[in-house]
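Not every chain of the complex is shown here; the ones you see sit where they belong.
Letters A and B mark the chains as written, and numbering starts fresh at 1 in each.
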Amino acid sequence: MAQERVSIIVFSGELDKCLAAFIIGTGAAASGMEVDMFFTFWGLSVLRKKGVKVKGKSFIEKMFGMMLPKGADNLALSKMHMLGMGTNMMKEVMKKKKVASLPELIEIAKQLGVNLYACEMSMNVLGLKREELIDGLKGVVGVATYLENASKAQITLFI
Amino acid sequence: MAQERVSIIVFSGELDKCLAAFIIGTGAAASGMEVDMFFTFWGLSVLRKKGVKVKGKSFIEKMFGMMLPKGADNLALSKMHMLGMGTNMMKEVMKKKKVASLPELIEIAKQLGVNLYACEMSMNVLGLKREELIDGLKGVVGVATYLENASKAQITLFI
């Protein structure tokens, strides 16, 4: 029997949804499934490296860069963010209850061999460059690659 | 041929999205498919019983308890909630047009044998106890059970 496969589009850049995506992704990888995570639109925020400055961006690209959260450590909850209070409370609780944080889950995903893809078209629209994203990505790809992988997966999700 | 199967993650606790999830779930069950609904994060609000008080909760767990909607009857629309006006209007219209309400759909789901699962990790993070959830759940389970069921399903959704 062929290896089972999970394909997840991470469209949302919200902390709670990204946690769900990585808990499913790492859980599947840990149980021997092949996992593809395809980050697009706001989901690209998760893959941003901190403190990288890229020259030659247009005014609008700089604006997008300023407005998008800067990496997995800076995302907000989709609900109850409450100027950061709710989000911090959630992070505290997760720490106390020994649930892995989002940056930790990303590391685990890499170690388990989860395929992390960044969406080429969204990077182009938002003016994000490859060097602004974290290391260890499988590639910067388009919808064709997504479709090819997803059509082999038993579980396909849009988060 | 094996029985067809649908696997739905209910992540959102919004009325409109939960209605969609249950309309798909009950529709599938009514046509003979096996249906798994896995409630996680805000989606757990749907499964909350009214008026249950649990002792021994931490301050933060009490806060979460207060902020999360108390059951299927108290969810808000994702859009046009308008301090409750839009949500009430939607409920009125559905009633008038004889579309089942969310509490009714949950009852139908149970009668049709839909497998309702609560996510163990989210319950832990939010401090929700089993006795705060409605009766008739198939179980409180983790991501491994979700993956096992979903990998056998033809239709997998994240709502």
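One rule holds for everything that comes next: a contact is a pair of C-beta atoms (placed from the backbone, for glycine too) under 8 Å apart; a residue touches a chain by one contact, two chains touch by 3 or more.
The shown structure was predicted, so the numbers you read here are calculated from the model rather than taken from an experiment.
Depicted are 2 of the identical subunits; the complete assembly encoded in this structure file consists of 3 such copies.
Note that in this section only the chains that are shown with their structure count from here on.
If each chain is reduced to the centroid of its CA atoms, chain A and chain B end up 25 Å from each other. Interface of chain A with chain B (complex): residues 4, 6, 16-17, 20, 23-24, 27-28, 31, 33, 78-80, 86, 89-90, 92-94, 97, 99, 154-159.
Note for the complex: chain B touches chain A at residues 7, 9, 11, 13, 40-42, 60, 63, 67, 121, 124-125, 127, 142-144, 146-147, 150-153, 156-158.
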